[in-house]
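All protein chains but one are shown at their positions in the complex.
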Amino acid sequence: MTTTTGRPASTPVRPPVRALAPHPDRLLPADTGLRDLARSIYQQVSGAPIYSPHGHVDAAVLAENRPFGNPAELLITPDHYVTRLIHAYGVGLDQLGVNTPDADPREIWRLFCSHWHVFAGTVVRYWFESELSEVFGLTVQPSAETADDLYDQLSEQLARPDFRPRELFDRFNIAVLATTDDPASDLSAHQLLAADPDFTGTAVPTFRADRYMTPNVPGWKGFLEELAAAADIDTGSYAGLVEALRNRRAYFKQNGGTATDSGTADAYAIPLPDAEAERIHRAALGGSVAPDEVVAYRRNLLYQLAAMSAEDGLVMQLHADVVRNYDQASFAAYGPDTGHDLPGPATFTAGLRQVLNDFGRSDTFRIVLFTTDETSFSQQIAPLAGFYPSVYVGAPWWFIDTPAAISRFRAAATDSAGFGKTSGFIDDTRAYCSIPARHDMSRRLDAGFLAGLVATHQLGEDEAYEIAGDLAGSVPVNTFRLEKYVRS
Amino acid sequence: MTTTTGRPASTPVRPPVRALAPHPDRLLPADTGLRDLARSIYQQVSGAPIYSPHGHVDAAVLAENRPFGNPAELLITPDHYVTRLIHAYGVGLDQLGVNTPDADPREIWRLFCSHWHVFAGTVVRYWFESELSEVFGLTVQPSAETADDLYDQLSEQLARPDFRPRELFDRFNIAVLATTDDPASDLSAHQLLAADPDFTGTAVPTFRADRYMTPNVPGWKGFLEELAAAADIDTGSYAGLVEALRNRRAYFKQNGGTATDSGTADAYAIPLPDAEAERIHRAALGGSVAPDEVVAYRRNLLYQLAAMSAEDGLVMQLHADVVRNYDQASFAAYGPDTGHDLPGPATFTAGLRQVLNDFGRSDTFRIVLFTTDETSFSQQIAPLAGFYPSVYVGAPWWFIDTPAAISRFRAAATDSAGFGKTSGFIDDTRAYCSIPARHDMSRRLDAGFLAGLVATHQLGEDEAYEIAGDLAGSVPVNTFRLEKYVRS
Partner (left out) sequence: MTTTTGRPASTPVRPPVRALAPHPDRLLPADTGLRDLARSIYQQVSGAPIYSPHGHVDAAVLAENRPFGNPAELLITPDHYVTRLIHAYGVGLDQLGVNTPDADPREIWRLFCSHWHVFAGTVVRYWFESELSEVFGLTVQPSAETADDLYDQLSEQLARPDFRPRELFDRFNIAVLATTDDPASDLSAHQLLAADPDFTGTAVPTFRADRYMTPNVPGWKGFLEELAAAADIDTGSYAGLVEALRNRRAYFKQNGGTATDSGTADAYAIPLPDAEAERIHRAALGGSVAPDEVVAYRRNLLYQLAAMSAEDGLVMQLHADVVRNYDQASFAAYGPDTGHDLPGPATFTAGLRQVLNDFGRSDTFRIVLFTTDETSFSQQIAPLAGFYPSVYVGAPWWFIDTPAAISRFRAAATDSAGFGKTSGFIDDTRAYCSIPARHDMSRRLDAGFLAGLVATHQLGEDEAYEIAGDLAGSVPVNTFRLEKYVRS
């Protein structure tokens, strides 16, 4: 038996079963006066359609509309937010099914439930409470005692037709869902969905060229070949790679895409002379590229992607400054995205100077900056977005996508840049069934923030309602150029 | 028609005219109990005279006392806080009159009014509400619909005698206004004011030698010549420059100045051997100075300015760590101070070590540190001010001179350094008519902060009243050595 914090128990008595009943006022301000206004603002937007302009749901899931698998496969194993914290209490990632296909899903679920208490106070706990209650109708909290019952209930539901991906898509009231896709993808799933009269929502692809940008990663040559095949353009030269990327951007745009994404080790985007880029490209193909050349190559390509955005108007998302695959042994055993990527210091102001000098005042170019370094909201991102028409403040990302941090973000960004240059909420999730809970969290927090401005007489009450509506609707639509997908 | 956030409207209905009526309790805490105490503390200081120890109002404006120009020229075009955010929505700086003398002021005002909604939640909106209501008596908020009426009302008022600079100075209850002046200035406007029995306020010059410090800026040689003429000392040598600066500091002091100001790319102040400084000086005059020599030269001069402050007791203000003229095309078209200066990371602890080791415990030396990097309050500035008698925590500067950031500053600085080593509020503004609104904002926020300490029993109620009074009065007076200007 363990305590709430996961330590050896200091008190032996503990109720085995706690009710799962998310409060209708959760996350609204504690102060009664503020709460009443916040609730009213929230209620106005709580049912608004969801625009999800960045995330990691696979379009094929919707196109095929097969029932989801077991609870562990759906809710635990692929979600590194969940697995990393259980791992932090000494549980191996293999025990949680990561890169371990033969792990018993019920055992994984039991491990999750017996660690439920370690999530107390975290956003993962918050999302799960909403999701398990509102999507799956569970009524008791996970625990060692309740694990099996919950597993059975979830399994039963997941087998039902109304729990298939498309049915949930409708139930979640998703207006637009952006996926994340490799440039070599044929986007066939998107095409199937677009052609399917039964699918009334919108799923748009997002062009993410990361794997071509660091020419010393294993498999880089093969990636180039896949891209060449998709574009029917030889990528054996740097010029060819750039041309193939341009070609595929157009293809993504034809297939409904409005944005790209880049996830890079830093935000530096510095053009190289073509000959130098060409030289490094050839050296990399030859297998002999130096670390500083890899960096220069990547930073040049980031600049080229910005230049292409200034041409084709695809909105450039930049998720920068993350230390990837920090733990080499975990990476070797479990692969990427398994919980040991870590925040690095933000480098936007210094890194993007050339890009913004060249394209920052262009009407076509647009860039949304996402950070894991919250000091950059008041110190880099809001100041940039408050001058450059092209720059938008991305919603708090990874590690800071939590109630407390989102509130700090609004306070840090709004007073210099206002609301209209922020991106709207981004769920950025692999956890499909958590999408409504995440957007709902954001709407609650924005309602509370707006209520605070009204209560301190910095904003009129009518404006607060209007801005809340904008933040859920016109703000993400405008930022990500989704106007054509707005339901009338 | 646009929404509150400046996005395409999601709802077509919107009231065309909103009342402009700043609430008497604005910015006071939302919690009722706290608010009552905060209001009471605020009311005690709300009418206290204003000490404005750092700003950018031109003394000639007061000396000549000519009526202000049109509303755009007074309120919009020169205020980069305003123009930058409108620019961020795609409006050219030229359309706002920046470096564009023939722009139609009414059109500029219309652009401002039609973008009023994008300021929702920002401090610019907050200042304008107070200023337009309390200084100009406007009763409706700016909007496309109200723009022309408001322009006419403002124009009419600006033509009236009681809206001339000196009449406003009295009405604003300004006790001391510090200007910012080049060392070559003859300070004739200050002398006129000092000699004028009709001017009962005080306007003191502040010595700002920035343009001499970076020897590769265009015009540097000419600046040296102007300084030489003013001081009657040859500045063709580094020794001469230092001597001329020392000479002019004495002149500023004779003319009532109590402080200097430096705005530098970083806070490093590192002495060079005289021969090396001399060598770079000559190289720069010869037009062949290397970038690292420019940096070394500037850092040496910052050290020399500190050494002179330790001699003459002029309070050294340091506004460090800003990336100036980030957007080269905007700089070329519109000049400096046009909205694209950006915050850099604070460098006080590392940069000032030599200065503080040499002068930090001196009775004469005093330095006030201003930052745009709010992490430095708890991590650099308060720790330095909590040890060195000479170091004071400058009020939050640029980008963080907002209600939310000022509240964060008080929380971050007070619990380790207390109140008495903070500088008092600094408006640092070119916007003359916003001075009362800015100081009033600070008094409201301090009242709220103090009320919070009382409510959590960290401070006695009587002390809170006393400290509020000090923060508006004796604190800036002491920090900037303004004792002789205090009205009896």
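By letter and in written order, the chains are A and B; residue numbering begins at 1 in each of them.
In this section, a contact is a pair of C-beta atoms (placed from the backbone, for glycine too) under 8 Å apart; a residue touches a chain by one contact, two chains touch by 3 or more.
This is a predicted model, so every value here is computed, not measured.
Asks: Which of B:Pro105, B:Gly257, B:Gly360 or B:Pro436 touches the chain that is not shown?
Replies: Residue touching the absent chain, from the options given: B:Gly360.
Asks: Which one touches the absent chain: B:Ser46, B:Ser133, B:Ser155 or B:Thr375?
Replies: Per the contact definition at the top, the residue touching the missing chain is B:Thr375.
Asks: Among A:Asp149, A:Asp327 or A:Glu461, which one is in touch with the chain left out?
Replies: In the complete complex, the chain left out is touched by residue A:Asp327.
Asks: Even though one chain is hidden, which residues of chain B still touch it in the full complex?
Replies: 31, 33-34, 349, 353, 356-357, 360-361, 363, 375, 378-380, 382-389, 391, 411-412, 414-421, 452-453, 455-460, 462-463, 466-467, 469-471, 473-475, 477-478, 483
Asks: Which chain A residues touch the hidden chain?
Replies: Considering the whole complex, chain A reaches the absent chain at 3-11, 14-15, 18, 22-23, 25-32, 84-85, 87-90, 117-123, 125-126, 323, 326-330, 339-340, 342-345, 372-375, 399-400, 402-405, 408.
We take it that only the chains that are shown with their structure count from here on.
Asks: How many Å are there between the centre of chain A and the centre of chain B, using C-alpha atoms for each centre?
Replies: Centres of chain A and chain B (C-alpha means) sit 39 Å apart.
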